[in-house]
Structure formats: structure tokens, C-alpha cells
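Structure in C-alpha cells, see below.
In this view, the complex is presented without one of its protein chains, the others remaining in place.
Naming follows writing order (A, B and C), and every chain is counted from residue 1.
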Amino acid sequence: MNLRVRFFASLREAVGRPEIDLELPDGAGHGDLLAALEARLGEPAMAALRAGNVRVARNQTLTDQPFAPADGDEIAFLPPVTGG
Amino acid sequence: MNLRVRFFASLREAVGRPEIDLELPDGAGHGDLLAALEARLGEPAMAALRAGNVRVARNQTLTDQPFAPADGDEIAFLPPVTGG
Amino acid sequence: MSVPVDIRVETRDFDPGAELAAARRRLGGAAGAVATFIGLVRDRAAPGQPVATLHLEHYPGMTENSIRAIVDRALSRWPLLDVVVVHRVGDLAPSEQIVFVQVASAHRAAAFAACEFLMDFLKTDAVFWKREDSPDGRRWIESTGDDCRRAEAWGDGNA
Partner (left out) sequence: MSVPVDIRVETRDFDPGAELAAARRRLGGAAGAVATFIGLVRDRAAPGQPVATLHLEHYPGMTENSIRAIVDRALSRWPLLDVVVVHRVGDLAPSEQIVFVQVASAHRAAAFAACEFLMDFLKTDAVFWKREDSPDGRRWIESTGDDCRRAEAWGDGNA
């Protein structure tokens, strides 16, 4: 399955890019997604993504972790928001 | 002493004019003012001015009645206000 | 430091965009919040009761002073940076603008509170008289009980 993973604001800066595309084997789970991300991004970036205040959106809707990724998913890592 | 007496909104309509000038003898009191008004305006108009919700301003400041009029005073009869 | 306060009672219409632009020219970089209220003439006073025209009357001088007294109370309660109050008088048709209040402050809580405070007391304490002229006749309006309760709720002891 193919996924797009996006990083915003401070996480984009920590990762060093706004998004990456991942290819995971069919049937891959949440742990496989994180492992693939870690392989691509390295540990310092992964530490930022794992911070307690980081929320994850799946296809633009906030989601709890773990979740089962599906082909075509857009996964986004969001630091705490501040509007207005 | 010379006074100007002004009437606003519903009271202007009740009196039939926006203002009148009154000449009172020096030393005239509040009762003399009301008597002079009644002589000029007649009873139906005076009844409107005497209504419990009418406030009186003296020189553009709300005042309690009775008060002692002074030469040059501008006395205004104000129905209940409604702004905004 | 004196806060700019602009109070006007006019027959002509006002331009909220121009009022904001003027305030922004006066404001320094400390202002983070501008709260604004625009009152429009509604097309009915009560259900099923058409209103052709709203007629507003004021007492030149005393009316402006009554608004200034309300603004001064707001200034004593909140750290405001700029205040504009424009109130129209004369004959107004439905959907026309009737009153404008604009308050700037560093933060939004003060701007919102002061703007609402000013409107509440404009309704009850400012020297204006409003008459509805409809096909059914003319009727002078008094402040509603709701208006008085809103003003009293500020606990200012002046309502």
C-alpha cells in the first residue's frame, strides 16, 4: 500500500521536509508504519513525532493511535495548534 | 429672569412645539416655573410633562425636582430614552 | 496617555471600513484586538408588525455628553486603546445602519467586553428617542425590560 505522510510547522522543520511517500506491504499495521518512518527519518526526527502533544490526522481527521493504515491514506503529524 | 424650555420626542409632540422662552420674575421658584408653563401650554400638555417617567435636564444635566431656576437656564423635559 | 475617543451623532450614514482604517492609523503596535458592533434597522418591531421608518431624535450636546459618560465608564473598567461611537439620527429605513461601536485593545477579552458594555448602556442611558413610523401609525419606543436587565447585569450601579 502507498501512503503519504505530512509534517506541519515545527514537525516539518524537525523532519526537514513537508512530506514523504511510503510504500508498505499489504496488511502492514501501525507498528510497520512507524518502523518505516523511523527508517526514512532517523531517530531525532522520530522523537519529535512521538512527543506527547503531537496529534495525528488520517485523511484530514484526527485519529487515535494505533490505527491500521490503508492504501492511499494521507497521514499528518500535527504539533499543538494556535490560531487567531 | 429668562429661561428657555425645551421638549423632546413624544413631549415635543404633546406640547406641539420644540421649545418656548419664559420670562419669570427674579426670585421665582420651581412652582412659579411650572405655573408659567401651565399658563402657556394648557393642561393636556402639562399632564404629559408631569408623567412619572419624564426626566428634567437643567443646562443639559439631569436634575431632581424641585430646583430653583436661574437666569439663562435651559430646562429640558425628556421622555424615557431609547438608543441603539 | 489619553485614549482616542471619537463620538459622533450624525444624520448621514457611516462607513465601518473607514472607521477601522482610521483607528488602525491611530493605533500603535500594541493593539491586537478590535471588536466592532453595527446595529441595523430591523424590518419589524414585533412579529407581524411592519415598520416603514425608524425616526431617531437626540438632544445635541447632552446626547454626546451622555455617550461620553458611558465611554468613560468603559475606559475605567478596561485597558482600551481606541474607542469610536457613531449614532445616527433622523429617518432610517429598514436594513440601514443605525449605530456603530468600535473598541481596540491589546487583547480580545477587553475589546469584546467593552464593546458589549457600550452597546448595553447606549440602549438604556444614551439620550436618544426612537419612534417607529408604520402604516399603522407612530409609536415612541421605550427601552425593553431585557435592555435594562442587560445594563444592570454589568453591576455598575449606574444603570
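Before moving on, here are some points about what is shown:
The criterion applied here is as follows: a contact is a pair of C-beta atoms (placed from the backbone, for glycine too) under 8 Å apart; a residue touches a chain by one contact, two chains touch by 3 or more.
It should be emphasised that the depicted structure is a prediction, and the values quoted were computed from it without experimental measurement.
One chain is not depicted; across the entire complex it touches A, C.
Subunit A residues in contact with the hidden partner, per the touch definition given at the top, are 6, 8-10, 12, 57, 60-61, 76, 78-84.
With the whole complex as reference, residues 15-18, 20-21, 24, 27-44, 94-95, 106, 108-109, 111-112, 115-116, 119, 150 of subunit C touch the missing chain.
We take it that only the chains that are shown with their structure count from here on.
Across every pairing of chains, the maximum count of C-beta contacts belongs to B-C. With centres taken as mean Cα positions, subunit C sits 50 Å from subunit A.
Centre-to-centre spacing of subunit B and subunit C amounts to 28 Å, using the average Cα coordinate of each chain.
Distance from the subunit A centre to the subunit B centre is 78 Å, each centre being the mean of its Cα atoms.
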